[in-house]
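Only one protein chain is missing; all other protein chains are in place.
First chain written, first letter: the chains are A, B and C, and each begins at residue 1.
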Amino acid sequence: MTIVEFFQTLLTASFFAAILRAATPMVFAALGGLISELAGVINVALEGMMLIAAFFGVVGSTWAASVWPEASPLFFALVGAAAGLGAAMLLALVLAVFYLEFDANLIIAGVGINILAAGLTVFLLFSISGDKGSSAGLTSFALPTLPLRLLQDIPVIGGLFAGANGNGHHVLVYAALLAIGLVWVFLHKTRLGLRLRAVGENPDACRTVGVPVKRIQYVAILLSGFLAGLGGIYLSMGYLTLFQANMTAGRGFLALAAIFLGARSVFGTAGAAAFFGLASVFAAQLGLLDVPTAVVFSVAPLVTILALLAFAWRRQRRTRAQVAAELITLNARRKDTPDAQA
Amino acid sequence: MSSIAGGQGSVLQEVIKTLVVIVIGLLIGMVIVLFISEEPTKVFDAILTGPLPSASTLDDGTVRWRGMTRFGTFLEDSITLALVGLAVAIPFRAQQFSLGADGQMFLGALASAVVSIYLPLPGIVLIPLAFLAAVIAGFAWGWLPGVMKARAGANEIVTTLMLNVIAIQFFIYCVTFLMLDRQAGFIVTPFFQDAAILNPLIHRTNVTWMIAVAPLVCLLAYLFLSRTNMGYELRVVGQNPAFGRRMGMPVDRTVALSMALGGAAAGMAGFHIANAILKRLPSDFPAGLGFEGIVVALLARNDPRLILPAALFYGYLRAGAQVMERTTDVSREMVLVVQAIIILLIVSENLLPRLGQWIGLGRSAR
Amino acid sequence: MKHTLMAACVASALAASPAFSQDIQSVAFFVNGTLGDKSFFDSAQRGMDRLGGELGLETRTIEAGFDPTRWESALVDLADSGEYDTIITGTFTMVSYVEQLSQEFPEVNFILFDGIVNYAECGCENVHSILFKQNEGSYLAGVLAATLTTETTDSLNPDPVLGFVGGMEIPVIQDFFVGYKAGAESVLTGPTMLEQYANNFGDPAIGKEIALAQYGQGADIVFAVAGGTGQGVLEAAVEQGRLAFGVDSDQAAIFAESNPEIANRIVTSVLKNVDNALVSAVTRIQAGENLFGTAEAQGLETGGVGLAINDVTRAYVSAETLSRLDEIAAQIIDGSIEVPTAF
């Protein structure tokens, strides 16, 4: 395959669909992480929350199918989704209780939660299906793909909504796009959003004006669990239709990095998550060009690190420029008012 | 955020608290086993005595030891754990949340492999050289995020996690393309030269002189922290960097150094795995050991003197879990659950008072 | 030029085989990974189940997980325990360990599948190696894929593009591709063969992404030789409404119950009958045949490899084509068709 052919494939709707597909879980998790980060709670446990949601999504849908065999697959999937989200939020609650009530170190507790999720999912998977690798032996149900004919009929960009095969995108892909806007509105237009940002900036100031800091941090952590959970169930009920041990494969950590790469803004974070998605699609598809995937996989983390350094460099340069400029005006002023001098 | 740099309360109090937490964690594990297993006594037996060798007397009167390998696994594992534990504990003392032990370990192993495969030298030179290469690689990969933190304020959690990905991918790239053994039938480097491979001290195990190195390194770390100016700076900066700066301490250098020293210890762990255990490097070298290091560091309250006992305890638990999985119906991952519980309980500064408060409230409500 | 490691080893092993027979009563299967790949290890596990059921042996399976630092010690521990007279393990990864252990534990038998010890160097008189001529089965798959992509009109792409997703770029997996490609080229001139490796046997997400890309480039059929990663390929087939070939086990049959949608997309699977091979080896040993110290290559002739023909196959493939496949298989067995190999 030549490079020209390769880039031709990049400019297709299906490639766009691939990016959306790969970015969706990270967009969800990064938005969740952003909410708790802005509330002053760095969430290292996104990975674990995604993983546990992915697992319980599958198990929940399987369980629903066994309890109400005559119901529809969509119903099974919805039960699964609810179970997955519930599990992720429960895990978030554990983190919140340990951090907010027991004064646990946030980062280490987050790592603990990740280990808990990794252990618990495999442990339960083995106990339920006798299989440690994946849930392929269980019949599980995916949330559906939605064809949005109205959008698809728009000329030029309509193709973007066609999905990989004209059937539109997975329902959670749309949900992720929607979530970007919703999270922005939440953070900047609602009372809770204002308070949440205020709590992150100066909890003491909030406490003194009667803003229930702890309660808002609970809400922020639970919301981040919910969003990470959406990312998780997308992995096992959309991206794939099965649970695989450690199937999050570091996406939660990338989501965390996306928050910093996106300079803690909603659109920046979502953009960074999309970039990570793009990188992973490249990694899968560049194989055709004989570019080692290891190289491609390194690009996203490398860009993140360089971006962090560039931010710092720009900040320092701007400060230096500001100081220099102020010094010039100061000296100019001194010349005008010789009185100020000795 | 509560401090993890350690030092609050007396050592004895901390040790007692840690022991209580371990017991609670194990009890919760036992309860899970009771629910899930049909042979709980066998499970407990496997976990508690599994890693120990057993002796049996043969007909001709000679004593035959079985299970030395299990015992060896326990020791080998404990060495690795002690080193990655140290790799986490040293930056923690400087209040740096380095999660980069994984990447540092990968590069340490890789550096050691390059020396061990390609340099035609006698063992007496080769092994120290490989060790040094691993240490330097780990040191450098730890120093990098340290400098980025100190100079640019780059969040070390993010940078170390990202550097882990880069290190692991670089490792895979090297093994797959540059160092591949085409005869092997799978993606792996050639075996190291015999001269580079550490000799086992116990038959049928990979317990090598690293068993002496690990405690020695812990001791050196302890002496470094308590007896040297740099160690003193590291502790002060960890507890109160603003104070360190006002006292004229090189705060930036100390932050970078703490992470680099952690990296050096992780590099040693990489050397141990490469030259004592695997003797060649496969592309699927195990990731995630860095996180195990966090457990060890926490159990040891970041005190190098306690790293070894903590590593032995945790290594024993892990070896027991392996035996448990092999001989019973409970999977090894149960230990991960117990481990997570221990982590959560141990970092909870306020657990007992708050629980007491809740119980008290419950009573008064009634 | 490809190295002919396998052929050389087999030849030398066959030449030097001292005779001693062994009674097998208890068998342990050491998995350097976990079960549940729905292909390779699961096939071996079915063999274990039959050893326990049909032959009444005491069996145990140990899933050692994906941490290579634990494999050596776990395997030594197993040999040292003295509880099992025979240890079965597979893949080239385990070769060096088996070579070493066979000398340390001469009283224990080893059966190594999908890998071969170097008998000339290690002696290994207690090791029986089983290799598979996966290139032969894949050749048939290549023929079938080429036929389907040109002859069948049903919703398929007119251009001959065939996909292949491998787990890792290692000889055993490349051997599948070499056979697949040769088979396809025997039917078509210059088919586009997409060959990509996931560098992972346990990541269905990557498998799906690669498969989607290959379908996107017009592949009608993607052949997944990637263990658990292959499950992602199968999902991609469902999502795209295209076809896939499975591997090792009859994957259509495996998914027939739990996920008929997937099963209906798997036209066939290139069988690597590890189960048959294990059962036959143990049976022959028990019957007094001395296989230790020798290696065998299982191909179409011995039933070690083959093509799964089931209801799904018959739904997609004409009887005519099926009988043609039989003819080709016969030609491979009698040597009139020589299938290239990656070894």
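FYI, a residue touches a chain if its C-beta (ideal position, glycine included) is under 8 Å from a C-beta of that chain, and two chains touch if they have at least 3 such contacts.
What we mean here is this: contacts and distances are computed from a predicted model.
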| item | value |
| --- | --- |
| Among "PadG1: phenylglyoxylate:acceptor oxidoreductase, subunit G", "Na(+) H(+) antiporter subunit C", "phosphoenolpyruvate--glycerone phosphotransferase" or "Simple sugar transport system ATP-binding protein", UniProt-listed name of the chain not shown | "Simple sugar transport system ATP-binding protein" |
| Shown chains that the omitted chain touches within the full complex | A, B |
| Hidden partner chain, touching residue among B:V23, B:V125 or B:M247 | B:M247 |
| Residue among A:I19, A:L34, A:C206 or A:A272 that touches the chain left out of view | A:C206 |
| Sites on chain B contacted by the missing partner chain, in the whole complex | 3, 5, 7-8, 226-230, 232, 235-236, 239-240, 242-250, 353 |
| Missing-chain contacts mapped onto chain A | 189-192, 194-195, 197-198, 201-202, 204-212, 319, 322-323, 325-327, 330-331, 334, 339-342 |
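Convention: only the chains that are shown with their structure count from here on.
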| item | value |
| --- | --- |
| Contact graph of the chains (line, ring, star, complete, other) | complete |
| Where chain A and chain B are represented by their mean Cα positions, the distance between them in whole Å | 29 |
| Euclidean distance of C-alpha centroids - chain B vs chain C, Å | 37 |
| Mean-CA-position distance for chain C and chain A (Å) | 38 |
| Multi-partner residues of chain B (each touching 2 or more other chains) | 172, 176 |
| Touching two or more other chains - residues of chain C | 63, 65, 199 |
| List of chain A residues in touch with chain C within their complex | 9, 12, 14-15, 18, 21-22, 129, 131-134, 136-139, 164-165, 235, 239-242, 244-245, 247, 249, 280-281, 284-285, 287-288, 293 |
| Residues of chain C defined as touching chain B within the complex | 3, 5, 62-63, 65-70, 72-74, 76-78, 80-82, 91-93, 95-96, 104, 115, 168-172, 199 |
| Parts of chain A lying in touch with chain B, wherever the complex brings them together | 42, 44, 94, 98, 101-109, 111-116, 118-120, 122-123, 126-127, 132, 250, 253, 256-257, 260, 292, 294-295, 297-298, 300-302, 304-305, 308-309, 311-313 |
